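Accompanying notes for the structure given below.
One chain of protein is taken out of this complex; the other chains stay put.
In this document, chain identifiers A, B and C correspond to the written order of the chains, with residue numbering beginning at 1 in each.
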Amino acid sequence: MLIRVTPDELNPGEAIAAVASPAAGAINVFLGVVRDNNLGRKVQYLEYDAYPSMAEKVMRELAGEAKERFGLEECAVLHRTGRLEIGETSLLIAVSCGHRAESFEAGHWLVNEIKKKVPVWKKEVWEDGEAWIEGPESLGMQQAPATMR
Amino acid sequence: MLIRVTPDELNPGEAIAAVASPAAGAINVFLGVVRDNNLGRKVQYLEYDAYPSMAEKVMRELAGEAKERFGLEECAVLHRTGRLEIGETSLLIAVSCGHRAESFEAGHWLVNEIKKKVPVWKKEVWEDGEAWIEGPESLGMQQAPATMR
Amino acid sequence: MLLFASVADRAGTRRLELPHRDGDTVGAIRDRVIERFPQLADAIPTLMYAIDEEYARETDAVPAGATVALIPPVSGG
Partner (left out) sequence: MLLFASVADRAGTRRLELPHRDGDTVGAIRDRVIERFPQLADAIPTLMYAIDEEYARETDAVPAGATVALIPPVSGG
């Protein structure tokens, strides 16, 4: 299993290669990408904080559970940290298995679990402020300016 | 929309780049891969036949319908033809949209529709024979030897 | 007329030129192909058809110069 929390760019080709298996008929890849807007606000960039060692541990546990639950051949989960520009990939998941239905189910299940359980946080930076987004799909609260950090 | 039927290797990076969009928060990629077994039989390789111009037309129609139905930003569908070895990618789909749930639904819907409607056929080649697989998940019928083609 | 996959294998060809007759339908043209390649008769119940890259019914009229295709059950992906 390829599991990684890293400040470096995520490479889908690496994740696909990591889940290759002669018994796999289907590979599903999910990329979480930085969008230029959220809940009606224009986003300039994101900054991801993480507890890297624990995040990798939780990602490894979830990948193992997905393998069991969906009969996967292989599974890769990578999360990026630090400053990410619009269009860059923050989350990269790849799963391989015999048939397509399980590949979609497993990928979707993994994204949902990762968003619930992995200790990673995003800060949205707008033209006129910034906020840590805490909790899935929360709007965030206006925070103290960055100079206070 | 990137739509292509080709004898050349399919490149996931190209499909991902083709669906990139500042408004996309999720990209889902599906790879149909040649598996070393089917319905209990060991597969040596596959050979894909296609009606390329019609296949591209049907793929383009399905991609357009998926964009509408799931609110996609962009969509790419590529199918390979000719001889494919175990582990090679026969079908490559990428979709981008605002949120993850739609990306999984759209990808899954597209694979299902493509398998039902696009004029492409696979022949399985085993150690002791070969068969055109006609119809989804059929076992195929033993065919005349290749020398008759 | 275009043939694919098992149908092409069993006919030994992927392409036929057939003279156009007034009032030709997809089914009529298919029947002329079967006369020439009787070994294809048992494929009829499973076949679909296309006229100029569009799925078509057996009863659809075929214009002069059109390309008709015999489409066995597809198995892409």
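Please note the rule applied: a contact is a pair of C-beta atoms (placed from the backbone, for glycine too) under 8 Å apart; a residue touches a chain by one contact, two chains touch by 3 or more.
What you see is a predicted model; the values in this text were computed from it and never measured.
Among the displayed chains, contact with the absent chain in the complete complex occurs for A. Across the entire complex, the residue among A:51, A:109 or A:126 in touch with the chain not shown is A:51.
Which of A:43, A:94 or A:111 touches the hidden chain is settled by the complete complex: it is A:111.
The set of chain A residues touching the chain not shown comprises 32, 48-51, 53-55, 57, 79, 90-91, 111, 114-123, 132-136, 138, 141, 143-144, 148-149.
Here is the rule we go by: only the chains that are shown with their structure count from here on.
In this view the innermost chain, defined by its CA centroid being closest to the centroid of all protein CA atoms, is B. If you average the CA atoms of chain A and of chain C, the two centres end up 49 Å from each other.
Mean C-alpha position of chain B lies 24 Å from that of chain C. Residues of chain C in contact with two or more other chains: 77. Each of residues 32, 111 in chain B touches at least two other chains.
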